[in-house]
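All protein chains but one are shown in place.
Chain naming follows the written order as A, B and C, and within any one chain the residues start at number 1.
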Amino acid sequence: MKCTIIGATGYAAIELIRMIELHPYLEIVSLISDSMTDQDINLLYSFMNENNYSRLAKFSVEHIEEVETDILFLATPSGISMNYVKQLGNWKGTVIDLSGDLRLEKTLYEKWYGHEGIDRLIQRKATYGLTEWKRDQIKQSRLIANPGCYATAILLGLLPLLAEEMIDPAQIIVHASSGLSGAGKTLTEQTHHVRSNENVRLYKMNRHQHIPEIESIAEDITGQKIMISLATYLVPLNRGIMATMTLQPLVEKTEAAWRAWFSEKYENEPFIRIGQAEPEIKSAAGSNYCDLSVYVDPRTGRLTVVSVIDNMQKGAAGQAIQNANVVCGYPETSGLTQQPFFI
Amino acid sequence: MKCTIIGATGYAAIELIRMIELHPYLEIVSLISDSMTDQDINLLYSFMNENNYSRLAKFSVEHIEEVETDILFLATPSGISMNYVKQLGNWKGTVIDLSGDLRLEKTLYEKWYGHEGIDRLIQRKATYGLTEWKRDQIKQSRLIANPGCYATAILLGLLPLLAEEMIDPAQIIVHASSGLSGAGKTLTEQTHHVRSNENVRLYKMNRHQHIPEIESIAEDITGQKIMISLATYLVPLNRGIMATMTLQPLVEKTEAAWRAWFSEKYENEPFIRIGQAEPEIKSAAGSNYCDLSVYVDPRTGRLTVVSVIDNMQKGAAGQAIQNANVVCGYPETSGLTQQPFFI
Amino acid sequence: MKCTIIGATGYAAIELIRMIELHPYLEIVSLISDSMTDQDINLLYSFMNENNYSRLAKFSVEHIEEVETDILFLATPSGISMNYVKQLGNWKGTVIDLSGDLRLEKTLYEKWYGHEGIDRLIQRKATYGLTEWKRDQIKQSRLIANPGCYATAILLGLLPLLAEEMIDPAQIIVHASSGLSGAGKTLTEQTHHVRSNENVRLYKMNRHQHIPEIESIAEDITGQKIMISLATYLVPLNRGIMATMTLQPLVEKTEAAWRAWFSEKYENEPFIRIGQAEPEIKSAAGSNYCDLSVYVDPRTGRLTVVSVIDNMQKGAAGQAIQNANVVCGYPETSGLTQQPFFI
Partner (left out) sequence: MKCTIIGATGYAAIELIRMIELHPYLEIVSLISDSMTDQDINLLYSFMNENNYSRLAKFSVEHIEEVETDILFLATPSGISMNYVKQLGNWKGTVIDLSGDLRLEKTLYEKWYGHEGIDRLIQRKATYGLTEWKRDQIKQSRLIANPGCYATAILLGLLPLLAEEMIDPAQIIVHASSGLSGAGKTLTEQTHHVRSNENVRLYKMNRHQHIPEIESIAEDITGQKIMISLATYLVPLNRGIMATMTLQPLVEKTEAAWRAWFSEKYENEPFIRIGQAEPEIKSAAGSNYCDLSVYVDPRTGRLTVVSVIDNMQKGAAGQAIQNANVVCGYPETSGLTQQPFFI
């Protein structure tokens, strides 16, 4: 299938390009950047090769159609994506939006994002692209809201527990650390190497926009109303998220039994692995895996679930391609079989 | 006063040396290393200068006395320190032990450390050296159990709240990240740069030996029995700890009111600062400060207290010197006025 | 073709596994580790999947044959590889040795490596696997000495110049920085995160074993006797080498003309790119590319050639696979088309 990427100079786009170039069935036909139209992306990024799509195009529905786009990836920030979605109108292809613009109901969106949301009717047409939990709807959908990075990591850990009422929905405390690519390409004091290096920073405490995403999707999928505490940290590395969920189980099981339980829940999922050892970001970084670990504290009775993903892959571009595979009817792992970097 | 350091090639000792060399009233008279006796420490560590104490000595009570030691720092690991304490017998000077060997009651120690503890009578003589909370006892003590790094960060945040029964003692969930120096100098797969770099690792989940230290000291000081959940992480940087405590307050206050409350509790403490901004390790790394931040989540009602220290300073060598200052009757900030590195 | 890897727990092997799993025509049939026989590699490395070759096998010629190995990768250290080569005797398959054991003539080897070299007759059978310069011989060879990482980076920059007598062979000064994976998996003080992080270390000054490799291969290929100065540095990152060669040109050309000249020399080489911008390790890390940059200093008349590779790919596993492709007659880029990580 033919892919076009809008917002082609941002990190998510860079990762999409890197992965689609390895994909057996997808190909890039155009890269769009409205701020850098007509520039060559390989001059901006020394590692990129010159090729037939390296000159950045300007967005128009005509252009999208002219290059025969089947799948359009919006790798644009929240607040920007919605403008493209609106302009696309009745365009026939599939849109996969990596921003937050289609993930939340309008009122909730406006409360947490602080600016106007997209029209309710359009947002309702969008399918939340958490592949493992929405596969059937994604297959039918032509407008996909690719999940947020923290939301992906956290929901994959919480949803099986909520779906079977295994935990107290009012006692969910999450601490999640992300590499600097999660902060995006924008230059800020916090992303200057001298500041971020040898540092950990707690940011958006109680205010992260993935909080309502996690809560509303959890309710949508499991019917359970939850209210989470979320502390998010910038840690000095490029890729990866580790999310630790401290939970109050409603049933008693040993650590081994919980592990077996999770293994069973995700038995046929190619990208979800239940780990034995101490969890580390390195087990997933560079791959589309979500690695889940489980702990039970015999003293407090609490259950801890740790979820590790690569924020650029399962948390962004990887899951977007996984969704494209579902939409296109390709094997779901197509183009996504690379192992973690480790080194 | 004259200082001798045992275990002189480890990280805590290196930091003690660096700081005592800047101290106006303390001086080093001997460095002891039983594994590297007679070697020159400046050949091991390129940055160190040759001087009259750079040749590593062998431990004996006679040697300690011969060099006229007033204060003996044990910068040796848990399980090793106790051997020196035993051999010191009735030596007249002050011992400040940076290991865990004197911090816990024998039964508790043996349960969490997995090896035999020191004699009960000796352990009971030791004062827990959390300076801000034990100043008067430290002043009288000749055997000081310098607190653990995580324990220092966490107790400084919890104790005021527990002392005034401001939080539910059964609802204390702590996530704490530490730089690699916290893992010590021993070579392990986890401290090899290629493994630790670009990684975050959750380790000793529910099993960290600072859990009983925090719980027993909290009870000792505040009379409240607590049981905490503690998740500890290695993050890819050299120094610093950030500990985030998610708590259930028993009284209702705004964020600003909590901040004012903490400011009042620690009003006269030179090393405790109540921060306004987003907490970051960089605000304390390189200094003896403990920076506390406070958040209230209006949605969940939870109170979050974040404590940042330098694990090598307030979490080890800095607090040891602070305790030495108390013992010697020096101004408590002597030799500890350096600001964080920042860069 | 069926591949077996000896020394399967080291970094080069890990990278070979990661890449062969993505390769369209190669497959792994056995992983061998004589020190960890019968253990599961996925228990050592959390990121690896369990599969039919994850249990580590013991080396024997019978085993190699039993699993129908076509290509045997020796990912073992120098001094170890030679033992396997000897034991293989007349085994019919292709051996690609990633160590230094087959690269140097015996006397030279023993002088620089400090231990006994392999038998002269065996060493002479080996082809030096710098693919771009030895393609025809590699095609015919069943014993390939895969080049060293620094040697690859430096030779790819020097050889065109030497072959056409463009530079003074007595005036070659090279400074080359490598990430920590270049130091291997062995635990040493220098690879402990606390030491290597926030550090640069100059090591093996004038003594690096890649010096004779570069000099003898340059003479072998171009007929020119050269004598280089080489300073090698460990820099705090995981992958990548940047080698800067300061040279005295024998002809006068502008920077643009030199660039054009290099472009022409490497015109048909899929993995060699002549860059425009400031060179950076990130342009190649994660890929099999060698990126060359050229500078002329109008003041001093010196020519500077900068060569950037990923030490794990073009400097080790990537080039090994490139050589396997040549031996097998596959398109040379098979399994090697991944772009640099960038993030």
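In the analysis below, a contact is a pair of C-beta atoms (placed from the backbone, for glycine too) under 8 Å apart; a residue touches a chain by one contact, two chains touch by 3 or more.
From a predicted model like this one, the values you see are computed outputs, not experimental measurements.
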item: Option touching the unshown chain, where A:7, A:148 or A:236 are the choices; value: A:236
item: Full-complex contact with the absent chain, from C:22, C:44, C:173 or C:260; value: C:173
item: Residues belonging to subunit A that touch the chain removed from view; value: 11, 180-181, 185, 187-189, 191-194, 196-198, 236-238
item: Residues belonging to subunit C that touch the chain removed from view; value: 173, 175, 177, 179, 194-195, 197-203, 205-206, 227-229, 231, 233, 235-240, 242, 244, 246, 278-282, 285, 293, 295, 297-300, 302, 304, 306, 343
item: In subunit B, positions touching the absent partner; value: 11, 14-15, 17-18, 21-22, 43, 45-49, 181, 198, 238-239, 273, 275-280, 282-284, 286-287, 289, 291, 312, 337-343
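Methods note: only the chains that are shown with their structure count from here on.
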item: Chain pair that, of all pairs, has the most C-beta pairs in contact; value: A-B
item: Chain closest to the middle [Cα centroid of all protein chains]; value: A
item: Distance between the centres, which are taken as Cα means, of subunit C and subunit A, whole angstrom; value: 36
item: Where subunit B and subunit C are represented by their mean Cα positions, the distance between them in whole Å; value: 46
item: In subunit B, residues with contacts to at least two other chains; value: 194, 197-198, 236-238
